[in-house]
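Excluded from the complex is one protein chain; the other protein chains are retained at their positions.
We just call them A and B in the order they show up, numbering each chain from 1.
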Amino acid sequence: MAHQSSYVPKTGFTRWLDQRLPIIRLVNDSFVTYPTPRNLNFWYVFGGILTVMLVVQIVSGIVLSMHYVPNADLAFGSVEQRIMREVNYGWLLRYIHANGASMFFLAVYVHIFRGLYYGSYKAPREILWILGVFIYLLMMATAFFGYVLPWGQMSFWGATVITSLFSAIDQVIPNLGTAITHWLWGDFAVGDATLNRFFSLHYLLPFVIAGVVGLHIWALHVPGNNNPLGIDVKGPQDTVPFHPFYTVKDGFYMVLFFLVFLGFVFYAPNFFGNPDNYIQANPLVTPTDIVPEWYLLPFYAMLRAIPSKLIGVLVLVSSLLTLLAVPWLDTSKVRSCRFRPLMKQLFWIFVADCILLGYVGAQTADAAWHVGEAELPLVWLARLGTLYYFGFFWVLMPWIGKKEVTRPLPESIAQSVLAKGGH
Amino acid sequence: MANASTEPTRRDFLYIATGAAATVGVGLAAWPFIDQMNPTSAVLAMASIEVDVAAIQPGQQVIFKWRGHPLFVRRRTPKEIAAARAVPPSDLPDGLARNANLSDSAPATDANRSIKPEWLVVVGVCTHLGCTPTVSTPQSPQGSYGGWLCHCHGSEYDTAGRIRKGPAPQNLAVPPYAFTGPTKIKIG
Partner (left out) sequence: MKTVWPLLAVLALAVPSSAEDLTQPLAPQTQAWSFNGITGTYDRGALQRGFQVYKEVCAACHSLNMVAFHDLAAPGGPGFTEAQAKVIAATYKIPAEPDDKGDIFDEKGNRLTRPGVLADHFPPPFANEQAARASNGGALPPDLSLIVKARQGGPDYVYSILTGFNQNPPHGFTIQNGKYYNPYFAGRNISMPPPLSQGSVSFSDGTPATVANEAKAVVTFLAWTSEPQLEARHRIGLQVLAFLVLVAGLLFLSYRKVWHGKPEDEGVVHDLPGSPTEKAPVGDPDTLSGG
């Protein structure tokens, strides 16, 4: 780790261990004495929450897989009958896992927007950000595979629609896209073979995520945390040890987060779900409205905003890949939006834009708003939103960074903290 | 401890209480994750079965499946009953009846091994390491006691299902059962 290790083994055994496998030293330096900026605010608690949520999802997922059967004839019954009715606390484990996925995404979105607002992707934290984008992409893949497993109507048709995106490649290289979809399905349509492999991948990917999370934390601990001021730590007066200051703070907010999470589990377990997924998959009947899970809605809106299939898919893919370029698209020398009056506004419009896209994604394809006499088809709103999404990253970010007059930065974290004189 | 020489302070108490509450919470939360591996309600609903044994001939054994294990129902001949009665319990390797319908300390007399002497109902799981013993008949004798022989490690049982020779430590278990009719048995 970047800071001087202060770990001193006290017993004979720990001295012996320290010379062979300094694992206690690693934990001590990473999560106990790790110097953390003393001004981290509420928005910084979500990293810890996400780590815990990953553990919750892996543990609940492993126990669910003890009862789940990845077979097209049996999958629905293994979830809705065996797990939900017969297994002791099966209903609780299933609702934890299903709602946990939504809460995981809720936390990751706050975490990403926080990173954008405080410029946490800027040098020297580019790798940290890119690893985070990889985690996000892996999460989306994992969530998608997981949503297929209960083998309800939405599972089946969601899988059909998303995997069919690959058939857009046919418009570039004839038949290649179709060949890829058949390869993905192991059949001429989503079926038993598809379910089996999606289960395998759904079990595998969380461990890949855990590995990348390890790299993400490693990449965090080399330069150390960014902070709401976006200025570098200048010395020990700017930091506090991670334990107990941030363990207790993260712990407190984690319990609040769990109150919300378990509130859904116990009192609105189907809030994020879709009634159609309580109907067993039927390859002959498509539900009237195919809606992805809420956390994918903004991208779904962008996909539907484009009339061309191929371009729609390309827009979808590039909206995600764009995130990888963010560290180099932002040309500003100042990290935090606190000192970037223009960027701050653009950021909040971007947040509103993502919510708007999510809203449009949840509506039917032909929905429209009526303002007086005028009719505004939502697809146009989605197009505007898509335009802003890309414009924000590819035009505004590089341009504003150079042009913007930023507010003066404080001397140091400690000085800023003192000057404010308490909260 | 912050200052081991002094009494715990109010602040220590707060931290200890917080840590204890968190530990208790994690402990309680672990229970659903453990309990989910126990038999499900569907399995428990199958824990009790009712069988009709009218078709079994004297000297014949029929195997039913009960709680995932073989269940031997043997209609004993008078000769087999007499052979089992001739052995004093004190000569047996396992002197206890192992009958779920009697007390744990009941001796392994033949009378204590069945409800009606003609019908012997035992769980077909060798008490050594869980193999299924093979039934002995006059046409195809298995072992030298006329009951069962477990081919895994050579345990021999007599016509009351009691262990007589070999590594098995206990007599074959008699499950909880009752006659609901002359030839109807409810097991479990």
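Just so we're on the same page, a residue touches a chain if its C-beta (ideal position, glycine included) is under 8 Å from a C-beta of that chain, and two chains touch if they have at least 3 such contacts.
What you see is a predicted model; the values in this text were computed from it and never measured.
> In the intact complex, which of the depicted chains does the undisplayed chain touch?
Touch partners of the hidden chain, whole complex considered, are A, B.
> In the whole complex, not just what's shown, which of A:39, A:160 or A:332 touches the removed chain?
Candidates A:39, A:160 or A:332; residue touching the omitted chain: A:39.
> For the chain left out of this view, which of A:43, A:113, A:278 or A:294 touches it?
A:278
> Using the touch definition from the top, which of A:23, A:123, A:367 or A:387 touches the missing chain?
Once the missing chain is taken into account, the touching residue is A:367.
> What residues on chain B make contact with the chain left out of this view?
Residues touching the hidden chain, for chain B, are 1-3, 9-12, 14-19, 21-22, 25, 28, 41-42, 45-46, 50, 55.
> Can you name the residues of chain A that touch the chain not displayed here?
Chain A touches the missing chain through residues 32-33, 38-39, 77, 80-81, 84-85, 91-92, 95, 236-237, 240-241, 243-245, 248-249, 251-252, 255-256, 258-259, 262-263, 265-267, 269-270, 275-276, 278-279, 288, 342, 345-346, 349, 352, 356, 363, 367-371, 376, 378, 381, 414, 417-418, 420-423.
Operating definition for what follows: only the chains that are shown with their structure count from here on.
> Using the touch rule from the top, collect the residues of chain B that touch chain A in their complex.
Chain B reaches chain A through residues 22, 31-33, 35-38, 40-43.
> Under the touch definition given earlier, write down the residues of chain A that touch chain B in their complex.
59-60, 63, 66-67, 82, 85-90, 92-93, 251
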